[in-house]
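For this depiction, one protein chain was excluded, whereas all remaining protein chains were kept in their positions.
And now, chain A:
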Amino acid sequence: MSRPSPSLLSRVVIWVPYLWLLALFLAPFFIVFKISLSQTAIAMPPYTPTFGLSEGWEGLKNAFNSLSFDNYLWVFGDPLYVKAYLSSLKFAAISTVLALLIGYPLAYGMTRAPENLRTIFLMMVILPFWTSFLIRIYAWVAILKPEGLLNQFLLSLGIIKQPLIILNTDLAIYIGIVYSYLPFMVLPLYAALEKMDHSLVEAAQDLGCTPIKAFWKVTFPLSLPGVLAGSMLVFIPAVGEFVVPDLLGGSSTLMIGKTLWAEFFVNRDWPVASAVAILLLLILVLPIVYFQRVQAKARESEV
């Protein structure tokens, strides 16, 4: 192409969003890190700055000497935080598996549906995703309450004699997470399964595979990119989930998102909240980087 490099325009197009993200996405993490190393103070903002550039080199040196990892030691020293991290990972992992178990047959059923129904089904999966997360969780409160709709229904059928206690238990959290993140699981699965050439399954069956064996030998391996993308999209945000454990879980439920929120809004301990956030980020860095790799690869293969 004999086109002069559209230098000014391309620079604007690249640098405006780039600088925006640098300033409002990347820089804040450094501030979080910085504050996680400072001391809690009863003031507003409630921490003593550990290092600021305003005091010049001398101030920076002094500040460096008083750098403190106290908040991290505090977080590690308290079994409550460690338990909260571990139980968040457990909730997220089990929810991801449950979402896969529900989402896979759904996505598979969608791809096998007649063509004109497929678009409608796709819309039906996307629609809840557009509907308020908070409202969808709130809907479950009325269903799962001891005097709620589920118990009324089961009692009236005579299936149970006593109301089931589901709200404010771990089970409610699983229901909430699976429910809110199910579209994130179904959409990548659907995309992977729809691309698949179904004649491969037919070939396997012609060669003597039972339908179940053909599924495990052909369909499932080919849908693996969708399985991975969907699982990441459920797992990563679920680890730091706040709304679900707060509204559906009990007071003893430990999840790190809730702990961070309480540290910040209830205890007003910003440095400890920052340390909790940094550690949560460290736990999630690997899955996030992996997810980005998968995304980048998928995008390249599209081109």
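Here is the rule we use: a contact is a pair of C-beta atoms (placed from the backbone, for glycine too) under 8 Å apart; a residue touches a chain by one contact, two chains touch by 3 or more; residues count from 1.
Everything that follows uses one rule, which is that contacts and distances are computed from a predicted model.
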{"item": "Among \"Putrescine ABC transporter permease PotI\", \"PTS system galactitol-specific IIB component\", \"biotin carboxylase\" or \"MucB/RseB N-terminal domain-containing protein\", the UniProt name of the subunit that does not appear here", "value": "\"Putrescine ABC transporter permease PotI\""}
{"item": "Residue touching the undisplayed chain, where the options are A:I166, A:L187, A:V239 or A:L254", "value": "A:V239"}
{"item": "Of A:V75, A:L100 or A:A273, the residue in touch with the unshown chain", "value": "A:A273"}
{"item": "Absent-chain interface as seen on chain A, which is shown", "value": "1, 3, 6, 9-10, 12-14, 16-18, 20-22, 24-29, 31-32, 35, 45, 102-103, 105-106, 108-110, 112-114, 121, 123-128, 130-136, 138-143, 145, 147-149, 152, 179, 182-183, 186, 198, 201-202, 205, 211, 232-233, 236-237, 239-243, 247, 257, 260-261, 264-265, 270, 273-274, 277, 280-281, 284, 287-288, 291-292, 295-296, 299, 302-303"}
